[in-house]
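Each chain you see keeps its place in the complex, though not every chain is here.
Which chain is which? They are A and B, in the order written, and residues in each are numbered from 1.
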Amino acid sequence: MVSIEGIMPQLLEFRAQREWEQFHLPKELVAAISIEASELQELFLWRERESPDLVKQDQHRMDLIRDEVADVLIYLLFLSHDLDIDLPVAIKQKLDKNRTKYPAEEYRGKFREP
Amino acid sequence: MVSIEGIMPQLLEFRAQREWEQFHLPKELVAAISIEASELQELFLWRERESPDLVKQDQHRMDLIRDEVADVLIYLLFLSHDLDIDLPVAIKQKLDKNRTKYPAEEYRGKFREP
């Protein structure tokens, strides 16, 4: 069983073998994350707001979704590596902020206004 | 030391306490990923293509970057949970495809055409 972080060495090797560090400037990586996120979103365009179970029934579409999710995450991992961002720590700190910003009693069953 | 996956229970608890599962339909989560990715990108708008070292010098900006990276990842983790996507497996499969699609000899020092 491999963790997300455990794949980082393979990602860095893949990049080094192609000498792509020169293209992977932070500004480019955040653009790439956004572009891949849009490709992921495209797989849901024009469709109703399906339940997870309904989405999961279409194996072909799930393969496409899985690939786009991986693309977003790969660029996110490169960015975090290059900027020394500790992802578990970053998530926990953001979660703490969200707990304060959206008290459970006040926001129960209400979506947060963007 | 906590792994990315190790935070999933806390994320699910945060969501359950607010009864936000009803809003977290896959179509919404992919939209949220894309929106957060844009907020991350906004922190690099109008600026030159800075090196990672230069970006890291600005502590305040790094705090903002860390938060937006966390937001993207949080929604990605919710989506993957809800759609039973095994993220390490998804990354490894995508990496295998990329190794075939972008042979190191052919793409060394050349960026891949989007």
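Here are a few things to note about the model shown:
Going forward, a contact is a pair of C-beta atoms (placed from the backbone, for glycine too) under 8 Å apart; a residue touches a chain by one contact, two chains touch by 3 or more.
Quantities reported herein were computed from a predicted structural model and do not represent experimental measurements.
Summary of assembly composition: all chains derive from one sequence, 2 are present in place, and the complete complex in the structure file consists of 4 copies.
In this section, only the chains that are shown with their structure count from here on.
With centres defined as mean CA coordinates, subunit B is found 3 Å away from subunit A.
The part of subunit A that touches subunit B in the complex is made up of residues 1-7, 10-11, 14, 17-20, 22-23, 25-28, 30-31, 33-35, 37-38, 40-41, 43-44, 47-52, 55-56, 62, 65-67, 69-74, 76-77, 79-80, 82-85, 87-88, 90-95, 97-99, 102, 104, 107-109, 111, 114.
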